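A single protein chain has been omitted from the complex, and every remaining protein chain is retained in its original position.
Labels for the chains are A and B, by order of writing; each one numbers its residues from 1.
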Amino acid sequence: MKRLGFLALPLVTGVLAAQTPAAPAPAARDTSRQPVLSTPIPAAGTLVAVTNATIITATHGTIEKGTVLIRNGKIAAVGKDIAVPAGAQIIDGTGKYVMPGIIDAHSHSSGEAINEGSRSVTAQARMEDVLREDAIGLYRSLAGGVTTLNILHGSANTIGGQNATVKIRWGLPVDSLLFAGAPPGIKFALGENVRQTNIGNIPGRTPRYPRTRMGVEELLRESFTRAKEYQAEWKAYEDAKTLRRKGAKNADAEPIPPKRDLQLDALVEILEGKRLVHAHSYRSDEILMLLKVAKDFGFRIASLQHVLEGYKVADEIAAANTGASTFADNWAYKLEAFDAIPFNAALMAERGVKVSINSDSDERARRLYQEAAKAMKYGGASEEEAIRMITLNAAWQLGVDKLTGSIDIGKDADLAIFSGHPFAPASRVEMTLIDGRVFFDRNKAPTLEYLIELMKRRPRANTTSEGAQ
Amino acid sequence: MRLTPAVRALSLAAAFLAPTASPLRAQSDTWALTNARIQTVTKGVIDKGTILIRKGLIEAVGPAVTIPADARVMDLAGKTVSPSLIDLTSALGLAAPTTGGGGGGPGAATQQAQSGPRGLEPERDVARELKVPPADVKPIRDAGIGVVLVAPSRGLFRGMSALVPLRDSVAEADVIKPQVAMHIGYQGVSGDYPGTLLGVIAYQRQALYDAQRQGALLDRYRTAPRGIARPEHDPGIDALVPVVRGQKPAFIEASNENEIRRSVRLAKEFNLKATVVGATEGFLALDALAGRQAVVSVNYPQPTATTGWSYRLSQRRGLNDSAAATGEVQKRLEGNAAALNTAGVKFALASGGTRPSDFLGNVRKAIAAGLPAGVALEALTIRPAEFAGVDQILGSIEAGKIANLVVSNGDLLADSAKISAVFVDGIRYAVAPPPARPAGGGNAVVAAQVAGIWTMTLTSPQGPLEITMTLTQSGSTFSGSMASQMGTMEITGGEISGRIATWTTILQVGGQSITINYRGEVDNNRMTGSAELGNFGSGTFTAEKKP
Partner (left out) sequence: MKRLMLAGAVITGATAPLAAQAPSTRPPVQPSLFAISNTTIVPVTGPRVAAGTVVIRNGKIEAAGANIATPPGATVIDGTGLFLYPGMIDSGDRMGLVEIGSVPGGQDTQELGQYNPHNAVLSAVNPSSVHVPITRANGVTTALTSAQGGMIQGWAALIDLVGWTPDEMAENGRVAMVMTYPSVGGGRGRGGFRGGQGQAGDAAETQSRQVRELYDYLREAKAYNARSNPVPRNLAFAALGPALRGEVPVIFDVQTEGQIRGVLALTDTFKLKTVLRGATESWMLADTLAARKIPVIVGPLTAVPSGDAPYDAVYAYPGVLAKAGVLIAFQTDDGGEGDARNLPYNAALATAYGLDPEEGLRAVTINPARIWGVADRLGSIEPGKVANLFLTTGDPLDVRSQVREVFIRGQRMPWNDRHTEEYLKWRSRPKP
């Protein structure tokens, strides 16, 4: 086999900066990645300007022939007639459209495990423990303009595991993918998947409780009742410690701490509003059930996921200050998805719900921009509202809307640069930036076009024998 | 009684042995190995010296040692003696795990009624279970290994390992050290919690917190039991208490980058005295391994399974870059130990499941990739002894240590080294030279004869094809042609290695060239094999030679 010496040289073109960036903390870990097994790490986005582009801000309209100035990974300025300092890495946006990097609020990408389905409550499991940074699905989503993912536990359990919010910093190790500053979250699930009725009884295995929707409610109440008791136990312990420390006469001997329970720890965090709940749900009745359970126990559901019947109870969802993250038009694959309508997103938005459109699949994540446009088609959502469904609204649901999700000064420079309007048919992603660094550039990406060019240049016929048989 | 260093060492050695063991249970002779080049590992090389072995221990070693009258003298002129190797990754004598753990899906549930260990037994004590078939011992020992650390190979809390000498018959009484370490891994149990990696890590953390608490409760109960409820007795958690206090080492099996990082994170969270075992992608996690120690496996994984292999898919590359990239990654994997060495990580080398006969060959690959040979030898002897806490009695050739030696013709890690004998507890085991194998140089091997006219039937996606193949042979190469209804093709690159014949033809069809690679196994006048037909897929063939 002929060696074509592409491998050793990361292809660096004139686009990259001339200045040497002062290395921010993550760069120290960057240097441990070695060529061949890693992809060249993009230069830190210390001073970047995307110029002369149509900028879709998601918060304050669209700016024609505008510039986004990025300093140290954050958006420093956005508008027309922005002075670009000398030494900036210029990305020429002429004819291009810039929108905030797409945020997918429901992903299972890069997880080496998705469902710890052996128990109905697994709040102790953590997605960040099982991620693998080189899953090709991450790259393909990046090539579709996605910058942030909400990596969730699967929907096998009523109370699933803890989520991981990540930015797709392709090429860096897992620790560097985690979105610093993102509040922790957790997955709940209701309905058919949890009841396991679609897979039927497994021979030799006891069916797992719950098998009905009322059982799901019961399990939720049971779990949070235990969590409240655990919370009280620890409070009593802390109080006893305080008493003893203060030398109170009626203090006990050195109190024994209660057993630490990682599962109940997570549930208590939910009760205390420190952990965001993302709940997979379909039917209107189970949505209402969950909202009531949360209310009874004093916590908020951050987002309902899929929520395909959300349009039926949109007012209740809005009143609970709960977001909804749904599909554009996927339906009929399960009985509980039968009442789904493509107008779901627009109708919920109309009633005041913060709606996002998600993928729940590596495949769909690549074209969320096309999915979001469906909110305009079905139900007449405005363009800005539809853009927000894959940017700012998703950011709000994940608790990172102060950090990303729109092109505003002070936010992370997470951007997707398109060849045309993201909703127009012939548009595609040309570049994706995270923290001002170019993690995807179609001009450097291996495309089919490029592969065919290579094959044409070979003296032999149009065959490939790539890869071992 | 004068406490000579030997006797002092002997008492120390006795302290490590199981109480019922008699150091003289196996008859070991008194040996004087003379005129040998002695690689002591810890005290340099003695170009020409003598090792005196008595009662299973090294009584003396040096350039000039008085040979007692009762010693059997063995003249090792021209030979090198090194400490025999210590392999910290073995599952010798343990029943193979019944199910593959890690991700118990619906199908696994049918095996729920298994009585064997599921991988969730921290209290499991390997020393009590050992049943080593002698036939299993010999191949490992023939590779120069004298001692292995035996631990279960799957599960999340696998149990506690035992350090075992590779004598022909090994029983619990012979164990050098029981409960060496707590072995931890990342496979789940089938059909139950934790079934996947998600549950495994959560379970491990919870168990270690429970052990912390249990330790505190037990301490309290021990000092002042009156008036308080007694702690529950949970053998699993009880076994983890010394681990979580850093008193018992934890050996965590972690091979790829993320496994290594996960294991270090666990070690940090619970302040474990942890050793990473496997670490085949250690070079991708040098920052995590800084200041830690690792048992580095030389069972190099497939390049295509290496973390980051898929990054190629995001970079412009040439056609057919897979082969080139595979080669580059292979080199990187083989350079793993060298990278760890350069980064200052303390490590031992281990087989990690490599076939014993390939073990030293794989170590040599690491040396070829940049690991200094001296470091490699240390990593096979004194380092593993340290990690197992037995460096006082094993791992080097010093007076007082156990007489575990390997005799080779020249430096043990040289490419041409051949092992002629291994001493375990002073017992000499001869090592027969390995039979000539077709792989490698093949100079002394008789190549099969393929000259003649063959009638071949090739079965491919395109259907069956009758071919007449005419060959002439010269030594281990051959040439000829293949004739069929598709035309006649010249054979190129015909080579015989033992009984394996490989050759190539190029088929011209419709203006295109298709390269076809054949590989056949010759058995007298018959040959069977396979053919790679480029983009037409692959096929199989049988052929008969006209006598």
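Assume a contact is a pair of C-beta atoms (placed from the backbone, for glycine too) under 8 Å apart; a residue touches a chain by one contact, two chains touch by 3 or more.
Computed from a predicted structure; not experimentally measured.
Touching the chain that is not shown, out of A:P40, A:G79, A:G215 or A:P446: A:P446 (per the contact rule at the top). Residue in contact with the omitted chain (choice from A:I55, A:V194, A:A373 or A:M431): A:A373. Across the entire complex, the residue among B:P433, B:P461 or B:G475 in touch with the chain not shown is B:P461. Interface with the hidden chain, as seen from chain B, comprises residues 302, 304-305, 313-314, 322, 459-464, 530, 535-540. On the side of chain A, touch with the chain left out of the figure occurs at residues 139-140, 143, 192, 198, 311-312, 315-316, 329-335, 337-339, 341-343, 347, 350, 362-364, 367, 370, 373-374, 376-380, 419, 423-428, 445-452, 462-464, 466-469.
Please note the rule applied: only the chains that are shown with their structure count from here on.
Taking each chain's centre as the mean of its C-alpha atoms, chain A lies 41 Å from chain B.
Put simply, chain B touches chain A in their complex at residues 103-104, 106, 109-110, 112-113, 191-199, 201-202, 205-206, 209-210, 213, 216-217, 220, 257-258, 261-262, 283-287, 306-311, 313-326, 328-329, 332, 511-515, 532, 534-535, 538. Across the complex, chain A meets chain B through its residues 1-7, 10-11, 29, 32-34, 36-40, 112-119, 122, 124-127, 129-136, 139, 153, 161, 170-171, 173-175, 199, 202-205, 256-257, 259-263, 444-446, 450-451, 454-455, 458, 460-469.
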